[in-house]
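With one protein chain withheld, the remaining protein chains of the complex are depicted in position.
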Amino acid sequence: MTAPVRSVALLVTCLVDALRPSVAEATVALLGQAGFAVAVPRQGCCGQPLLNAGDADGAADLAKRMIAVFAGFDFVVAPSGSCIATLREYPRLFAPGSADAAAAQDLATRAFEICDFLDRHAPVLGNAPGWDASVTYHDACSGLRQLGIRSQPRALLSQLPGLELRELAVAEAAECCGFGGLFCVKYPAVSAQIADRKLDAVLATGADFLVGGDLGCLLHLEGRLQRRGLPLRAVHVAEALAGQVPGGVQGPADGSGRG
Amino acid sequence: MNARDEILAKLSPATPAILQPTTAATMPARGRSATRIGRFAAGLQSASATFAVVDGPAAVPGAIAAFLAANSLPLRIHLGEVPAAVDLRNAAQFEHGAERLPGDGGTLVTGCLAALAEEGVVVLASGARQVAADAFLAATHIVIVESGQLLDGMDDLWPVLQQGPLPRSLHLIRGPSRTADLGVPSRLGAHGPLRLHAILIDPAYVECADAGVA
Partner (left out) sequence: MDRAVDSRDFPAQAAAALEQPTLQRSLAAMRAAMPGLRAAALAELPGYPALRARARDIRDASIGSLGELLRAYEARVIAAGGTVHWARDAEEACRIVGELCDAAGARRVIKSKSMVTEEIGLNDSLQRRGLQVTETDLGEYIIQLRGERPSHILAPALHLGLADVAATFEQHHRRPRAEPLREAGAMLAEARAELRQAFLGADVGITGANFLVAETGAAVIVTNEGNADLAMTLPATHIVVTGIEKVVPTLEDLGVLLRLLARSAIGEQLSAYTTLVHGPRRADDAAGPRAFHVVLVDNGRSSLLGTAQQPLLRCIRCSACLNHCPVYTSVGGHAYGSVYSGPIGAVLTPALAGIAAAAHLPAASTLCGRCEEVCPVAIPIPDILRHWRSQALAARIDTGSERPGLRAWRFLAAHPWLYGRVLALAARVLRLLSVPAGARRRLRGLGPFGRGWFAWRDLPAPDGETFQERWRRHRLRERGA
């Protein structure tokens, strides 16, 4: 007798929702291949910009809504380390011992970034698409330092036939890309210099593509690359794992990807 | 209310914090050499200090003379507080400097309160016969360490200090003076000595057993 299929709610994330839906499509495909029933409840924003700007009231308000949206699902998965890190901060927005804090704590234990989730529940990709390319990986700060995401995306990417992973040099590997949410538009010159340092390291690897787990970082880096007239492209790790990449050999089983 | 009372009133905590006694050791690094002398030598070297071992107090004057000759320095020394067994006053090869060091320069020879192997440190205490300032005015500082004074590391120094009366000032000296303010790598001889040389008196030391630096 097979176990009942567990339910996963997708936390889309604002950036993915508006600016790169393919990342969410890829995430849904990956979760489906891993044997989960995926739902996408109508949702707003997790509140990360408010939390980081110091608006604890506003963040708590949005947190309560998100907690309600995601009640009843076994898991909540997002293609973003920073959004999940925000969800994991929810308990601290409420008075200790309160019902809200308990509900927030419950959500925090069910919420995962996509690579972390696959690593825990379906570490072997059911349908590993080939990708004949060399890539380098950018570890987003919140995923890395708050969620401990480092080995998981690499373990998953290593299953793609034809893919070569070239690591950034040690000195640059752990450095921020300079996005930082509102930081990148409040202090843009500094943000751009930090990006350029990261990009110089990325270009030094000679990789064909830059892969990462947070769309904010990727849009910021790819936008800077485009402004500098450089052809290097950024791909979200979910897209890579689902075969939704330029020059990908095989798309996901449900045919919803694009080559 | 005066300033003291006002500040202290603000510092009264609601719940005083209690530091639990540590069950874990403070975990110093252990140098690679198996012997304490080997670790001391390695520590000194990493601090750009130099090192020699002699088998008895009588050999110290010769070791000092050899060091000064090797560095093209005159055989003129100023004495701080040296171990009683070491007779430098009557060592014929030296010219003795005036009672106090000049404003800058000169070679000072002292003993020490202790030496720390792990850190490559010599510990100098101010006292009746030791002017601490001299160790910073001199251009060259030669420190005589008796084998019983060599401790494994900083952790072993604290019980020594906790027992005896404290000197006015205690100086943990790790190599010559240096600065990185004019670029890296650091330059030696910023304000304090340009050279630090440790001479360890250890009758039991067997030269071939330890290459000095592991």
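Quick notes on this structure:
For reference, chains read A and B in written order, and residue numbers begin at 1 within each chain.
The rule we apply is simple: a residue touches a chain if its C-beta (ideal position, glycine included) is under 8 Å from a C-beta of that chain, and two chains touch if they have at least 3 such contacts.
Keep in mind the model is a prediction, meaning the values are calculated, not measured.
Of the chains displayed, those contacted by the omitted chain across the entire assembly are A, B.
Which of A:71, A:101 or A:219 touches the hidden chain is settled by the complete complex: it is A:219. When the full complex is taken into account, the listed residue touching the unshown chain is A:178, out of A:178, A:213 or A:243.
Chain A residues in contact with the hidden partner, per the touch definition given at the top, are 12, 14, 16-22, 24-25, 40, 42-45, 47, 49-56, 58, 61-62, 65, 69, 141-142, 145-146, 170-171, 174-176, 178-195, 197, 219-220, 222-224, 226-227, 231, 246. Residues of chain B that touch the chain left out of view are 2-4, 6-8, 10-20, 22, 24, 26-30, 43, 46-47, 103-104, 118-121, 126-133, 135-137, 154-155, 158, 161-162, 166-184, 186-187, 189-193.
One rule holds in what follows: only the chains that are shown with their structure count from here on.
Averaged Cα coordinates give chain A a centre that lies 54 Å from the centre of chain B.
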